[in-house]
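A single protein chain has been removed from this complex, and every other one stays in its place.
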Amino acid sequence: MVLSNPGINTLFRAASLPPDWPGGFWWHWLVFTVIILAFVLTLVMGFIWFERRGMGRMQARIGPNRVGPFGLLQPVADAVKVLIKEDIIPAKADRLVHWLAPIVAFTPVLLVFAVVPFQNGALLADLNIGILYVVAVSSVTAVGIFMAGWGSSNKYALLGAMRDIASVVSYEIPVVISIVSVVLIAGSLSLNQIVLAQTLPFILFQPLAFLIFFIGASAEINRAPFDLLEADSEIVAGFHTEYSGMKFALFYLVEYGEALAISAITATIFLGGWRGPWLPPWLWFLIKIGAVFFFMVWIRTTVPRVRIDQLMALAWKFLFPLALINLVITGTEVLVWPEGLPWFLIFVNFAIAAVLILLWSKLFRLGWGRVEVRTIR
Amino acid sequence: MKFERYGKGIAKGMMVTLKHLFRHPVTVQYPEQRLHTSRRIRGNELVWDNIKCTGCATCAKTCPLGAIQIVTSVNAVENKYKVEKIEVDTGYCIQCGLCVEACPYNALFMGYAYERAKYRRAEVIQTNEALLASKERQPSGYAHPEIAEKLPEQTLLLERIFEEE
Partner (left out) sequence: MTLRTEPFVLNIGPVHPSTHGVFRMRATLDGEVIVNLEPVFGYLHRGIEKLAEERTYTGVISLTDRLDYLASMSNNLAYVLAVEKLAGISVPERAQYLRVILAELQRIASHLIAVGAFLNDCGAYFTPFLYMFREREKIVDLFEMLSGQRLLYNYMRVGGFNQDIPDEFMPALAKFVDTMPHFIDEYEQLLAQNEILLARAKGVGILPKEPAINVSASGPVLRASGVKWDIRKADPYCLYDRFEFDIPTGTAGDCYDRYRVRVEEMRQSLRILKQAMPQMPSGEIKSEVPHLLRPPIGEAYGRIEAPKGELGFYLVSDNSIAPYRCHIRAPSLLNLTALREMIIGWKVADAIIIFGSIDITMGEVDR
């Protein structure tokens, strides 16, 4: 079976939704805005519930089960609790920046979903620069986080925010390079076209890119094992120390919203989006998002945290070279077979990925050692 | 050439966590489900038998904290001690059980119940009749094997959870 170019595939074209469904530009915009808002907010609450119960079961205990059947209303209870809390602003804080920060951090999370296809052609705007838009917009969250750290007038919050910026900027690069490898195979930046091009899911063709993307994206959204900024072993709670009430809820939503966004993007570009037999396409989309998120929860439960210098070392010394090598190899493959990649390349790519990871594990050392210190008495 | 640190450790760890997902959790949903405590539990109150007690106050002397107060008077006719007041400060007591072990007449027992929280500090101090055994104040089998035999067996986590090896 040859992975075909989207231009040749007319079967799916017929079933695609027209870009101004249901009746004109503004109705299309309204319907999809409502769908996206409902989708994001409901699924974020679902994710919070799923994480707490999933992590609980993996730790030999039950998660929350008192509020509502199976604890399903627990996120609602959390939301209500957070809403009735007092909104405290530090006295020396920069009020405008402090107030704007959660908004600047949360909006890109919603904006990312404008280009994610729920079904063939069912997206708010089928931009032909789809994935580039996603990368650009999701970087704005980092600005919001820095505004939070700066506006808090707290030394440790600023420290946490600066570390966050450093890690986000460092991990952008391998993530973007691995996305480029996928785009090379698919032949288009638009997310809908990427899904249409996946007769076989791209994770089979690009195992290394999937790994790099997943690790890099987990690091960008500060999820375990990279959650050193919210960890107890850090001195304070990082950039959102000085936040309470609804603003803190927004940061909390940002964390899970970004997890949802990353799951959606991973499902779209690596696992084949809404494609699948029998079941309706949006159901396949939800199943794939759930699978990716389950993997994130699983990793969070099992793996300890890395240190900040180990985090940087992982990005620059491990992921970045591997991403570059993967890009070169993918480029070569696409050059040799421009009509579509033959299936035996699956095995070739897996073999190359295994060799590279083994090789890098030999050559690469995580982090500094002990620093020689002139004793200060 | 030996390869290490390529991710195998993380993968093995994740298999363990996944296995736990399919096991029965060990949580007990209190207060709907309760476990049987030990037969010798040193629950946080004392139970006094005023018929066997002779007022010798060995328990008060043995208590490391002095949480037991006994005031007796002599019944000159029968030449016996009469216990006027016995007061136990259950808030001060550390439930060590030395008083129960020390009583030579088997007149003192530790309590079997453990949900004995009170709302006021004054209610924690118990005197005279409040120390007698009743339906809510069962004696436990600490240092009294004849009572321990009649109490229900302790629920052990070893028995409750079955795991395939």
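In this document, chain identifiers A and B correspond to the written order of the chains, with residue numbering beginning at 1 in each.
We adopt the following convention: a contact is a pair of C-beta atoms (placed from the backbone, for glycine too) under 8 Å apart; a residue touches a chain by one contact, two chains touch by 3 or more.
This is a predicted model, so every value here is computed, not measured.
With the whole complex as reference, residues 55, 58-61, 224-225, 227-228, 231-235, 300-310, 366-367, 369-377 of subunit A touch the missing chain. Against the chain not displayed here, subunit B makes contact via residues 5-10, 12-13, 15-17, 20, 26, 37-42, 62, 64, 94-98, 101-102, 110, 140, 142-143, 145, 148, 153-154, 156-159, 163, 165.
Basically, only the chains that are shown with their structure count from here on.
Averaged Cα coordinates give subunit A a centre that lies 52 Å from the centre of subunit B.
In the complex of the two chains, the subunit B residues touching subunit A come out as 1, 3-7, 10, 13-14, 16-18, 20-21, 23, 25-27, 29. Note for the complex: subunit A touches subunit B at residues 54, 56-62, 298-299, 301-303, 357-358, 361-362.
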